[in-house]
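Once you've had a glance at the structure underneath, I'll fire off some questions.
Note that one protein chain of the assembly has been removed; the remaining protein chains are unaltered in position.
This part shows subunit A:
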Amino acid sequence: MQASTSVTAELPAAAPRADRRRRAAAGGTAGLKRAHYTNSRLPFLLLLPQLLVLLLFFFIPAVRALVQAFVITDPFGTTVHFVWFDNFRALLASPEYRSSVWVTLWFTLAQSVLTLSVAAVLAFATDRVIRGRGLYRSIVLLPYAIAPVIAGILWAFMFNAHVGPLTYVLKALGVAWDPTRNGFDAFLLVTFAAAWKHICYDYIFLVAALLAVPASLLEAAAVDGAGPGLRFFKIALPMIGPTVFFLLVMNFVYGFFETFAIIDAVTKGGPGGATMILVYKVYQDGFVHIDLGSSAAQSVLLMIFAVILTMLQFRYVERNVNYDV
């Protein structure tokens, strides 16, 4: 939870960075901007509320988690032993933790790709829906208004092995569907539920980005005989690159941290740990089992993973993103 604040807080950095490049390209406008701030206290005052929020909800808890990660303690705080890296060592040696890391990576990746591709198709199609476009948009956006827990319960019920209406459909099609026993089925279920919940978020951004793509370019391509698929991949997609990149980062953050409620409602990390993502494990070990040392060590590692992943994305994916369109 704490780490999520950090990453979300870092994200807007993508935009200023783009600004900087643009400014650098334009040549020397930064000097002009500086001249407008004669009062040097004002920027700090304006930053203060946000810094205060960060301090209270991120830095203080993060430091406490860091301290907690190096001790084992009685939940009541009456007995505390400093154990150096024992909590980390125990985690890295544990097959359950390693399996949770893999589950998280696969889950986040699958969910991100699924969300983004479905949202892209829906967004690109928006333009081609002539009649009832408003209705179409509202329907696509609807899942965003549903609380994650409710969404999770809906999916769990629809695909329940015994009474789920869609289970009957699947069984009629000859699929032996049983997410309560089969870990892979459960994994698919939470992936789809998480993606379904998040598609609308990506959709809004993509629709807005696509609106900014000059219609003349698309029309010119159409005149030249490019079909909708070609127009999308060759013209629209490169032009909305920055948005797609931003969404990719956001989807990862979503998959890492915000899918907690869905996991809790659909599978509770089961069966047999098949959907035990890291953030749910932090909660399980810390809150349900009150193993604070291990839980703190896990949140520290989780924070590190999230930072590394985001950095990798900026390093390798952002290279191919062109902001100057």
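In this section, contacts are C-beta pairs under 8 Å (C-beta built on N, C-alpha and C of every residue); 3 or more make two chains touch, one makes a residue touch a chain; residues count from 1.
We adopt the following convention: contacts and distances are computed from a predicted model.
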Chain left out of the displayed complex - its UniProt protein name, from "Cytochrome o ubiquinol oxidase subunit IV", "Cysteine desulfurase", "sn-glycerol-3-phosphate-binding periplasmic protein UgpB" or "Multicomponent Na+:H+ antiporter subunit A": "sn-glycerol-3-phosphate-binding periplasmic protein UgpB"
Selected residue (touches chain absent from view) among A:133, A:234 or A:289: A:289
Among A:235, A:266, A:279 or A:321, residue touching the chain not depicted: A:266
Contact residue for the chain not shown (choose from A:200, A:213 or A:274): A:274
Interface residues of subunit A (partner: the chain not displayed): 72-79, 81, 90, 96, 153, 156-157, 160-164, 179-183, 265-268, 270-274, 284-285, 287-291
